[in-house]
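FYI, not all chains are in this one, though none of them got moved.
Note that the chains take the letters A and B in the order they are written out, and that residue 1 is the start of every chain.
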Amino acid sequence: MSKTIRGIVPPVVTPLHEDYRFDKGSYEKLIEHLIGGGVDGLFVLGSSSEVVFSTDARRDEIVKAAVEFNRGRVPILVGVIDTETNRVIEHIKRAVDLGADAVVATAPFYALQTMTEVEEHFRLLAEASPVPVWAYDIPVCVHTKLPGDLMLRLGKEGVLAGVKDSSGDDVAFRQLALDNQDAGHPLSLLTGHEVVVDGAYMSGADGCVPGLGNVDPAGYVKQWQAYQAGDWETVRSEQDRLARLMRIVNVKGVGGFGAGIGSFKTALWLLGIFETNQMPQPVKALSGENIEHVRAVLREADLLN
Amino acid sequence: MSKTIRGIVPPVVTPLHEDYRFDKGSYEKLIEHLIGGGVDGLFVLGSSSEVVFSTDARRDEIVKAAVEFNRGRVPILVGVIDTETNRVIEHIKRAVDLGADAVVATAPFYALQTMTEVEEHFRLLAEASPVPVWAYDIPVCVHTKLPGDLMLRLGKEGVLAGVKDSSGDDVAFRQLALDNQDAGHPLSLLTGHEVVVDGAYMSGADGCVPGLGNVDPAGYVKQWQAYQAGDWETVRSEQDRLARLMRIVNVKGVGGFGAGIGSFKTALWLLGIFETNQMPQPVKALSGENIEHVRAVLREADLLN
């Protein structure tokens, strides 16, 4: 397995039983669905994997199952999301013990801080981690945008191996990608914005972490291969198709995580991969007309009869 | 011990050794300093107690020490700060096992949400908790402002026992206090804004959780007693004095938690209560001219020779 992680690395959604227990059977089916679709890696315990809703015991269950079902086929990145350095280091240790190939950490959150603390945080994580550390740039959740020059400096020094960009800032991403290229490409740059992956590829992204890739991994793999082949028309038309599929999230009366991950889980349930569309407390599963909405979009996309 | 918690309840700062171990000896001295100053309760594992920097093991160490050194003299509120419901419930269980009289929880954070999830979150916490649950309204950290009508409704239903208000929104606090009074005072309302406690008392606050109260507990106790006695001139003049003391946080080149708690710890160190002003990783302790700044303000306040 190459050390460089690139290509399609979906953030693996976590199936639950109705009574909130982890649904290991459905998880195996999902992982087969993803690897069968051709993905290049798995991102476990990302935001979409309900990492912040999961107790430490639940996190361990998920990582163990991912490693078991993956059978060494693709690299596994494990999210080690927590508020501050010492708590994150504990997650790193457990993730590595359980078989993580790399770990993905956000800026510290909750406490007020300056960039001095953010930089020190990543340095301390890298010191403590026997596997590569990725930065997860997700200001909508942690309320800190990682500056491009900070990430690049840490990349050049070997502190960071890559960046999962969910910043929503395509302008900053372009400049980071250019600067990274000019510096010899120390960082692997994956975009998390599944409806504008074509733009990220134009900017030089090394791959994608598409939440929607849980539903249609083959589409993102097809797009990636077209990008590798320089077939930009396919990159673009596949993106348009997938952006239309993303309309599953346009549910009513529900917002945030409940709408986004709720619709992914509902789609996986309707596709027969999950046994329920249960969501972690305190979030409610989609119901009623929202389920019908997801069904209608899947049908329009020819993913469901 | 009365069930109602009111009056002066400082958020107890956590002393560290140089090598980041918990400094139990200094902690005992601080608790004596606080209870000796006349405080009405202790708030342990609040934001100022570096709760989000502390591993679960460290959190337990702190709660155990607080319970031990308190010797039942005042009620102990324990912060159970974590991202989402299930993780918070685990903290509640451990805190109660260790002797918490009440627990203090924020809105869920990190995941995007609506008020539906926020309300369900508090309901699930209350179901799981054998001790009273307090809401901690701290949008600067969790990026959700708890609406007054939500808090009041949960108060009337017995889900919430009180609110620790660090919202920075004195207008909303006034309206909550009025509505709470009109509803028969179901919630105990404590303000966390230590330089405008007099305004909060005008609004009808039931007490205060002053970070600066670690440094000068007797001042806040004096102000509280003046308020109880209707001596508003003392309420005000004591507040002016304490607001001047708060200038210890005006350090240079340092911001956020590092400036705020950094200066409190430095003051406690200069006052001989702490053995170091060490801060939790990745935050640096104050040094050089910033220490001299804290010393100068303490001297001007006649707290140091």
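Worth pointing out:
As a working rule, a residue touches a chain if its C-beta (ideal position, glycine included) is under 8 Å from a C-beta of that chain, and two chains touch if they have at least 3 such contacts.
Everything numeric in this text was worked out from a predicted model, so none of it was measured.
The complex is a homo-oligomer: 2 chains are shown here, and the full assembly described by the structure file contains 4 identical copies.
Note that in this section only the chains that are shown with their structure count from here on.
If you average the CA atoms of subunit A and of subunit B, the two centres end up 36 Å from each other. Put simply, subunit B touches subunit A in their complex at residues 47, 50, 52-56, 58, 81-87, 90, 108-114, 116-118, 120-121, 123-124, 140-143, 254-258, 260, 280-284.
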